[in-house]
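Here it is, the structure, as structure tokens.
Only one protein chain is missing from this complex, and each of the others stays in its spot.
Chain naming follows the written order as A and B, and within any one chain the residues start at number 1.
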Amino acid sequence: MVTRTPALQMETRLNAGKRAGFFRVIVAFFVALMRKFLGGETMFVNEFGGPAGGEVVLAPSLAGHIMTKQLAPGQVLFVQRGSWLASTGDIDAKLRFGGLRTLFGGEGLVLLECKGVGDLFVNSYGGITEVPVDGKFIVDTGHIVAFDGSLDFKVRSIGGVKSFLFSGEGLVCEFSGRGTVYVQSRNLDALVSWLTPLLPG
Amino acid sequence: MRFDIIDAPNFALLRIGFDAAGEKIVAESGAMVAMGSEIDVQTSMRGGLLAAAKRKVLGGESIFQNTFTAKQAGQQLFLAPPAEGDMRQKVLAPNEPFFLQSGAYVAHIGDGLVIDTKWGGVKGFFSGVGLFLLKITGPGTIFYASYGALHEVNVGAEGYTADTGHIVGFSHGLEYNVRSFGGMKGLFFSGEGLVADFRGQGTLYLQTRNPSSLASFLHPFRPVKARNS
Partner (left out) sequence: MRFNTHYRPAHSLTVVELGPNETVRAEASAMISMTRNIRVATTGPLNRSTGGFFGGLKRAFLGGETFFTNTFTAENGPGHVTLAPALTGDMLVHELAQNHQLFIQGGSYVAAPDSVQLDTKWQGMKGFFSGESLFFLNATGYGPVLMNAFGAVQTIDLDGELIVDTGHLVAFTSGLQYTVSKASAGWIKSFLSGEGFVLKFTGRGRLYVQTRNPAEYGRSVGRALPPREA
């Protein structure tokens, strides 16, 4: 949050999914606490609202763009966890991990499966380029902002000498089918690799 | 082969469209953002295996580079540098030299382009962070990036002085000497490191941000090493 008018209230709650049962909420709570202490992104969200209305100004932490997507009934958009900024209306965002390791280390691709009706605000590190896919397309996982639910995707590591190709863990996502992939032009892992030799001890 | 630089000047991204099989571009390792599935990627060592083995790997230099060759027409490739900022292309005529800070190199097209990494190598130029000057000679096309905006200065008879951490490159026609800013006291107290005084007639390319300053800002936020018992 950057600024807000005083009458607006802020409530912090767990983002376990709109129709989460009791068990799911408990699991979500423990996952969130673990991730918070291990330095990962949390599943807590802040809800701004109030009887008198008001204005809140939000900004992400990295430099880049904010894209607004209006979700219609039946439409699914997968958003990379760090790219979700805010939503209005009745949008359900379910956390999807790319395997058990991602629970702790933030490795792999952590996605929010977004469904429902409302406005979805997505941020990027860098600019956002829309790439229409019809066939096969490969994207470095650190550069994925979001993609249509109509696409099939497979995360794999490049491995071998070729792992030097890509910054970070050398993970890429192979998309197939028809749909749009939203690609960001900068990548936090690449920034880390670039800065590391310049850091004092 | 078509290319255009999008999202400039803040988050410049190089988009390449291959028009025919066999077209290729060589890029810095780590620069690949996205690509079609019908592109062959070959990883090689800069200057060949023996030269790479002999050279120490310094900060800012990667010994690997990747050659992307299209297997089909219509394939797309997206490349980006790690730093936020601008990117430019420069077409070099045969034997035309261009001096580029090693960290600024993104990619190049043309088998005739020569990238000399051992030229100059004045370590002091970039405050000992392991960056050095590349001497690039045409013919060919070079893509280079700046951290921040790219600020061009036409250097004339009066000369010009710049903080070395902000130098991206310069054209031929310029001479320079590197000194510490403000003498010993300046180095320690004024917060600046080295500057280069330029003389001659040519163009100096500066960047408006500097990775060492970013690294210094982020240093206190790093996790602290656990003590080994």
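As a working rule, contacts are C-beta pairs under 8 Å (C-beta built on N, C-alpha and C of every residue); 3 or more make two chains touch, one makes a residue touch a chain.
As the structure is a prediction and not an experimental result, all values here were calculated from the model.
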item: Of A:2, A:52 or A:72, the one touching the omitted chain in the full complex; value: A:2
item: Chain not shown: contacting residue from A:76, A:117, A:138 or A:199; value: A:199
item: Among B:89, B:141 or B:213, residue touching the chain not depicted; value: B:213
item: Chain B residues that touch the omitted chain in the full complex; value: 9-10, 84-86, 148-149, 151, 153, 158-163, 166, 181-182, 185-186, 189-192, 197, 206, 208-210, 213-214, 216-227
item: Missing-partner contacts on chain A, residue numbers; value: 1-6, 10, 12, 36, 39, 42, 44, 46, 57, 59, 61-63, 188-189, 191-192, 195-196, 199-201
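Keep this in mind: only the chains that are shown with their structure count from here on.
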item: Between chain A and chain B, centroid-to-centroid distance (C-alpha), Å; value: 30
item: Residue ranges of chain A in contact with chain B within the complex; value: 39, 63-64, 126-127, 129, 131, 135-140, 143, 161-162, 164-167, 174, 181, 183, 185-187, 190-191, 193-195, 197-200
item: Residues on chain B engaged by chain A in the complex (per definition of touch); value: 6-7, 10-13, 15, 29-30, 32-37, 41, 43, 59-60, 62, 64, 66, 76, 78, 80, 82-84, 103, 129-130, 211-212, 214-216, 218-219, 222-223
